[in-house]
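Partial complex: the chains shown occupy the same locations as in the complete assembly.
Per-chain numbering from 1; labels A, B, C and D assigned in written order.
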Amino acid sequence: MDTPDDRIADLGFARVDVDRAARTGDPEVVYGAGKTPEQVAAIMATLHERHPERAVLATRLSPEAMLAVESLGADVHPVARAATLGPLPTPRGAVGVLSAGTSDAPVAAEAALTVAVHGAGVTEIRDVGVAGLHRLLAVRDRLDDLDCLVVVAGMEGALPSVVGGLTGLPLIAVPTSVGYGASFGGLAALLGMLNSCAPGVTVVNIDNGYGAGVAAARIARSASPDRSGRRANEAGRG
Amino acid sequence: MDTPDDRIADLGFARVDVDRAARTGDPEVVYGAGKTPEQVAAIMATLHERHPERAVLATRLSPEAMLAVESLGADVHPVARAATLGPLPTPRGAVGVLSAGTSDAPVAAEAALTVAVHGAGVTEIRDVGVAGLHRLLAVRDRLDDLDCLVVVAGMEGALPSVVGGLTGLPLIAVPTSVGYGASFGGLAALLGMLNSCAPGVTVVNIDNGYGAGVAAARIARSASPDRSGRRANEAGRG
Amino acid sequence: MDTPDDRIADLGFARVDVDRAARTGDPEVVYGAGKTPEQVAAIMATLHERHPERAVLATRLSPEAMLAVESLGADVHPVARAATLGPLPTPRGAVGVLSAGTSDAPVAAEAALTVAVHGAGVTEIRDVGVAGLHRLLAVRDRLDDLDCLVVVAGMEGALPSVVGGLTGLPLIAVPTSVGYGASFGGLAALLGMLNSCAPGVTVVNIDNGYGAGVAAARIARSASPDRSGRRANEAGRG
Amino acid sequence: MDTPDDRIADLGFARVDVDRAARTGDPEVVYGAGKTPEQVAAIMATLHERHPERAVLATRLSPEAMLAVESLGADVHPVARAATLGPLPTPRGAVGVLSAGTSDAPVAAEAALTVAVHGAGVTEIRDVGVAGLHRLLAVRDRLDDLDCLVVVAGMEGALPSVVGGLTGLPLIAVPTSVGYGASFGGLAALLGMLNSCAPGVTVVNIDNGYGAGVAAARIARSASPDRSGRRANEAGRG
């Protein structure tokens, strides 16, 4: 019923936007939740065929969907519940993905893989929750070589505030649904991050490692390789 | 219409419980919100008359109520919006009241005064918000000489988690209504504290410095003056 | 990618903090929710191996996880859905765990076991809900021999207010998710406890028997064995 | 534009239903919130003129509205923020209105006055909050001579559960907006009462003393004067 459009591949069960890179510079992505393994595989294959020179990312995959795309030749990342098909871009800039606890690993891994697929370098720093501050302080110096941070935490979601007080980097906070009772499925962490006392913290939806990864990669890709002189006041001295 | 009862002083507009100390060991308290200055002063005077040997505490006082009770001879504490009438008890044990930001001062001061009126010693440690971690780490050693902590914070309410990771002391968290927007009047801080990843954190109502002070004083009053050997494992070595 | 750290045992799927006791005086704990039986057993075994002289606690265990840790030699507590491995510490101080209804038993049992593992003595008092007041009044005198109370209730969560009016002990309220409809998964009980008219009640997250047990054990362990003279006013007579 | 209707008196700013008693057996009532003193007085006068042989009730009156209706000859009840004009009916049956704290007095007084205007007898029992259980237990025997209870409480709203466990009378719980922070304007008390563990408790809107009074009067008016044999099992013995 709709107008034909070569920016769209119509697979019957879905109309796939094969033109996103042209508009935004980002790779094609398949959101796997609510799709059958066969559908995920068909969309990945279609997107890959149109643009074999760049990576397709599939997220929120079931174990069955991971098997299905593996048989297409995709690289499967089980912790991230995600897969890629096609060559990753050469990384520009550097993103750090910090996470608070072991249970936050899937969201952090989704963010890290998304950063890589979107063309930025990525470093993961795990298990630096605020109740064990010595571990966070031990990695503080490593933050100086980065262009942007993604900070992943569930429960009370305090990690972005603490990290935001240690650095002036752009910082994207990701609340996770880890928790129970008055966590209300991640609402407590989300509200905590939105009310952060550290200025400059920005926030994405609960468990949205993908969205944080996209934002961080955009920031890092466009960052000047020269990290000196980024501060407001130094800038003003010129 | 009710049975006469000498545990109650009937002032017409209110029936005052003059017997609480006998039941719980705590002093008499007047909650000033929603009362006229005259009512607050009358209740304070009545309670003081019955038990002149111990302090009466009045909280949530308007400026007018502070003036009214000052003329009775009460000691007024403007930051805490509170006053006491009668001699404070000799302190037993030591409570630390930590607060995150300047705006949390009234709640922290209410907690500290409540601790003192309820018979424990108190130390206030201010402006140790998590976005300026160096200030908190600078006071860490002072916590070793305390029996109980009250930790006051608004916005994301992350301070109790960080403090709870630095010490094994009983810790009572007080969310404040400081914040705006998605703070929802202190709800964000409340949820953050209830979901703290630091074990053993307990929580009171938003802005309830009084309740935290009562709980902390009870813990500190009953603490053994010998602070060595309090840990679970050392205890087990005997 | 992280710095090696002998305070951490890296099991691949998790990085285990084997140093918590040194920081806080509390035993090691495994939170079983979201972990496979094999993972729970592996973490328990690792922690036990590092510190065989003290107990490891595992909570929120599935039936399968209980079997898995039993085969390691752990003591399994089915009602509490928990297990311990290694010798419990000698108890210091006394905690009472009161619960309102039969359905609150798992949370109360988790709290009681946590108290014991954290080095304090524990007494359980069950089925003292407020709609059958005679049963609560019948146990009132037993409260005098305790240092701290944990009060567990679902539905409207009224028990802590009633108990808090009967005693001046430190009191930690635990809302449970027992209820339906407008209980909203324990929210009604949580709000009830946060708004308790009995001063000095502090609250933990919904179903968080573990957190209440940690807090109560810390209070009881540090309490003076001499329970006379704990009241604010008596203290002042010295 | 509407059809003329002698069951309605059109005052321009309002169309007054002058026929409610014929439909439901209840008196006419003016809800004063959001009306000017002149409007309240005009409506009261109109209703009184139509049915001078029975009382008109006006609730939620501002101080100015109380003055305005007093000059009509109405009886003003300042604590209840209400007034009546015309003779009260002879009471049938007996309602008890219990309230927890001093701040709950206006809602309790509104309920009690509403009961009287709706034709039942009323007894007020005040300051029987659950944190001072001895006071409630002292009045327990007085409940035996009543047909219905209205139980008014703010904060955690626990009083109906405790009273409901002491008696088998019909019990209407009224949450009040007394409280702060996580009371959320009376929501905590409302949820507490809806989740009461005492069976048979029914609930009205926050601060709705009027609604509770109507319901209680209807129950008491129709109650048999013979209070023996009301229990389910005794009934069955016949």
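To be clear about the criterion, a residue touches a chain if its C-beta (ideal position, glycine included) is under 8 Å from a C-beta of that chain, and two chains touch if they have at least 3 such contacts.
Model, not experiment: these values are computed from the prediction.
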Number of identical chains in the entire complex, 4 depicted: 8
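Following the convention adopted for this analysis, only the chains that are shown with their structure count from here on.
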Labels of chains that are neighbours to chain A and to chain B: C
Rotational angle, Cα trace of chain B fitted to chain D, multiple of 5°: 90
Remotest chain, chain B as reference, centres from CA atoms: A
CA centroid of chain A to CA centroid of chain D, Å: 57
Inter-centroid spacing, chain C versus chain B (mean Cα positions, whole Å): 24
Separation of mean Cα positions, chain C and chain A [Å, integer]: 37
Two or more partner chains touched - positions in chain B: 23, 165-166, 187, 190, 194-195, 205
Chain contact topology (line, ring, star, complete or other): other
Touching residues (chain side chain D, partner chain C) in the complex: 100-101, 129-133, 137, 155-158, 161-162, 164-166, 179, 181-184, 187-189, 191-198
Parts of chain D lying in touch with chain B, wherever the complex brings them together: 102-103, 123-127, 132, 135, 138-139, 180-183
For the chain B and chain C complex, residues of the former touching the latter: 21, 23-27, 29, 53-54, 87-92, 117-119, 147-148, 165-172, 190, 194-195, 199-205, 210-212, 214-215, 217-219, 221-225, 227, 230-238
